[in-house]
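Dumping the structure here so I can ask a few things about it.
The complex is shown incomplete by one protein chain, all other protein chains being positioned as in the whole.
Take a look at subunit A:
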Amino acid sequence: MLVPAVMEHSLFLIEGGKPMNFEQIVPSMPFILQGIWVTLQIVIIAGILGFILGIILSLFKIGRIKVLRWIADAYTSIFRGTPLVLQLMIIYFASPQLFGIQIEPYTAAILAFGLNSAAYISEIIRAGILAVDKGQQEAAMALGVPYNKMMKDVILPQAMKNILPALMNEFITLTKESAIVTVIGVTDIMRRSYIVGSDTFSFLEPLLFAGLIYYVMVLVLTVAGKWVEGRMRRSD
C-alpha cells in the first residue's frame, strides 16, 4: 500500500534526523528579532521610493508624450521581466562598474527593491487611474480645470480607492521577497537565522523561527490592509 509506505518513510526521516530543539536557539532569538528592524527599514524606504517613482512612471504611461510613455513601458517591462535577485546582484556586485563606488549592501537592497517595486506600482496606479470613469475627466475638462489639477484633485483621489488594496498586496510581497537580500549579506531576519543555524549546526529551528516572524509580519499587514479598505468603503 502506497500511502502508508510514504508516511512510514517520512516518519523514518524525522526519526532518523535530529529531534527539534528550540531551546538551543532561545539565546539567539533577540539577535534574529533585531533583523525585523533591518527588514522593515528596507521594505519601508524601498516602498516609499517605489511609490514615488511608480506615480511618476504611471503618469508617463497615461500621458500624451510618446517618448516618456515608451521609457516607462520599457522600464516596467525590464524590471518585471528579469529576476529580482539578478537586479539585486547587479546593483550590488556591479556597483563599482555602474557607479564607480562599492555601495553598502543595505543601500543596494533599498535601490533594488525600490526600483523593482516602482515597476509593479506604476502598473497598479495606471490601472487604478484608468478605472476611474472617463466622465470624471470630461466633467473637469468642461469646467476648464487644467490637467495637473484635474489629476491631483479629481482623478487621483478616486483612483486611490482602486489602488490601495493592490498597493497593500505589493507591500506584502515586498516584505516576503526582501528575504533575498541575504545573498548580498544584509543582516536581515533571514540572514540572521541562517547565521544562528550555522553556529549551532542546526538550521531547522532558526529558519522556522524566521518563517514565523515573516508570517506574523504579513498577517499584520493583511489586517492593516483590510482595515484601510474598510475605511475607504465606508466613505463611499
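The working rule: a residue touches a chain if its C-beta (ideal position, glycine included) is under 8 Å from a C-beta of that chain, and two chains touch if they have at least 3 such contacts; residues count from 1.
In this section, contacts and distances are computed from a predicted model.
Think of the chain that is not pictured: of "Maltose/maltodextrin import ATP-binding protein MalK", "ABC transporter", "Acyl-CoA thioesterase" or "histidine kinase", UniProt labels it "ABC transporter". Here one chain is not drawn; of A:67, A:101 or A:142, the residue touching it is A:142.
The missing chain, though absent from the display, is touched by one residue of A:104, A:153 or A:199; that residue is A:153. The omitted chain makes contact with subunit A at the following residues, 133, 135-136, 138-146, 149, 153-154, 157-158, 235-236.
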